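What follows is a single structure, and I will ask about it in a moment.
One chain of protein is taken out of this complex; the other chains stay put.
Moving on, here comes subunit A:
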Amino acid sequence: MDRAFWRARVIKNHLTQDPCTQTRSLSGAPCLEYSPPELAEPAAAFDVAAMRALLDGHNVAERDWLFGLMTQSKLFNPRRVGGRVFVAPDYNQSMEQQREMTMRRIEFLLERGVFEGWLTAGTAEGELRKLALQEVANMYDHSLAIKFGVHFFLWGGAIQFFGTERHHVKWLRDTENYVVKGCFAMTELGHGSNVRGIETVTTYDPRAREFIINTPCESAQKYWIGGAANHATHTVAFSQLNINGINQGVHAFIVQIRDADGNICPNIRIADCGHKIGLNGVDNGRIWFDNVRIPRENLLNSVADISPDGEYLSAIKDPDQRFAAFLAPLTAGRVILAASAIYSAKIGLAIAIRYALSRRAFSIAPNQPEVLLLDYPSHQQRLLPLLAKTYAMSFSANHLKMIYVKRTPELNKTIHILSSAFKASFTWHNMRTLQECREACGGQGLKTENRIGHLKGEKDVQSTFEGDNNVLMQQISKTLFAEYLVARKRNKPFKGLGLEHMNGPCPVLPQQLPSTVLRSDQFQVDAFHVRERDLLNRFAEEILQRQAQGERKEHALLSSYQLAEDLGRAFSERCVLQNFVEVEENSPAGSLKDMLALLRSMYALTCMEEDASFLRYGYLSTENAAAVRKEVAKLCSELRPHALALVNSFGIPDAYLSPIAFNWVEANSWSSVQH
């Protein structure tokens, strides 16, 4: 209605103007008015609630319950902007204030029963509920999720998986009720990714039946320990264990670092890591142990133990295997991160796309209203491929979570490699998406209140904590190489990790790639299989060749880093495509399935457009590559009318987006300033 009125006025102005006079009287143009996307955009072509159920995967009602809990409490800083209520922490508070607020919010959630059963329920359903609630809290504030995440998943997880019955009985309930506040002291100033190289040393005193933990040098100080600087009372400390002159490798010990009154315990020194570019609601600390004595029982002994008189005991003889078994439980962190990175991307996209559906810039024809940002093909290409990738990764994150909560020991390797691949890919995707969304919102993207820009600083750490992304991706090629050796050298078929396609003949990609072929799942899957197969073969051959020339395997792996990188990406993207195809296949025929097909094609073709491997190793000809790129542009225009429904399907309540996703004119009005 507003647009028609505006246009009528413009036309009237032209008609009533005297064309002969040279002087033009200045008449004020009608003011720019906000029009909500809902007015101009077509109604959703598919069932938005069903799409949300697919994207969230599980526990939709619980998620909404927690969203509601947070909007209804003053602790979560509700603010009225432009006639709407938004909840977000006040990031203008000092570091100390933000840390206090984070702790108080955790206490509130505890009191409301959010954490009930998190460590004591023990069912797959309970696990999924826990993951869902963590994802929602993360959408409110990253610091909040990290702070209780360290307590429940790292400290609590260590007790659960590294500890045994006596530890469970002693610590789990108190952890769930926050009687103790836990943190996780693994990383040191000198060692992060290389856990096995940490320098904290623990010895055993058989007469006192105590362990003595010590920080022998400055590089051994524990660093980045979330919760340690202000609040934590206990920690799981990782240390080399020296028994009878033999280094038995890295083990985990429970150490109390503060008493119930908050005073730091004797022989423990704690310092602050200081202000960060984000996550200032988390009190990261540094810890020095000065020959701290702890009871023998404080060794988390699921994998190895010490007898009272100091004999080292372990069922696993090989130290490498022991270490691997020890660290298998840490995959939870990677699974969680992969999923929460996607939710962060969703927030950025929901805001940027809604903004682009209401913000205009430049007319492209005389006397026409300015054009909506999202009506520009270039703007579509900036945001819609990222939207499709986010959908794709969302389905994969859910798939990973499902495997994880029902895990058996046989699935360990699969979970390890998938969680490594997805954690790396999805966190990088999130940072890229946030940057693009920030730019797409122009200056408004710089306001903390508008969330997107601020999320960049908050989420940046995701690419290096819980496993450096580059190191994680290298793990993929190493694992695939091992699979290759088993298959080729022992003449067994590839089994597991979706590598079965290597057993059949190499797919032949058609020379001509018309639209119908480009959009077929068969072609897309074949293309990804061709890439993965070829890269694995090249990578393995290069390693074997270097070894044949006398290079040590470890050195060969390092030298072949370029192929390793390409292979890691190929594997990861193939897994995501596979998961997407499954979700699409399981959908009943109808508008939702058609929508998924469109998004799946956008995902696959965008990957092909962006990965130089396809051209570099000749899986696509230059003509093919050009056709792919053209198809992506076509897909952008086909997705354009669905953009609003696609971001509505995220199910993120309005209060968790930001003012530029709604009436940003009203939000910035003078009357808003006065209230």
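Structural remarks
What we mean here is this: a residue touches a chain if its C-beta (ideal position, glycine included) is under 8 Å from a C-beta of that chain, and two chains touch if they have at least 3 such contacts; residues count from 1.
In this text, contacts and distances are computed from a predicted model.
Taken from the listed names "Cytochrome b-245 light chain", "3-hydroxyisobutyryl-CoA hydrolase", "Coatomer subunit gamma" or "Aminotransferase class I/classII large domain-containing protein", the protein name that UniProt assigns to the chain not shown is "3-hydroxyisobutyryl-CoA hydrolase". Checked against the hidden chain, the listed residues A:Y34, A:W65 or A:F161 yield one contact partner: A:W65.
Only one residue in the set A:E111, A:D205, A:D320 or A:E541 touches the chain that does not appear here, and it is A:E111.
In the full complex, the hidden chain is touched by subunit A at residues 62, 64-65, 67-69, 71-73, 85, 111-113, 653-655.
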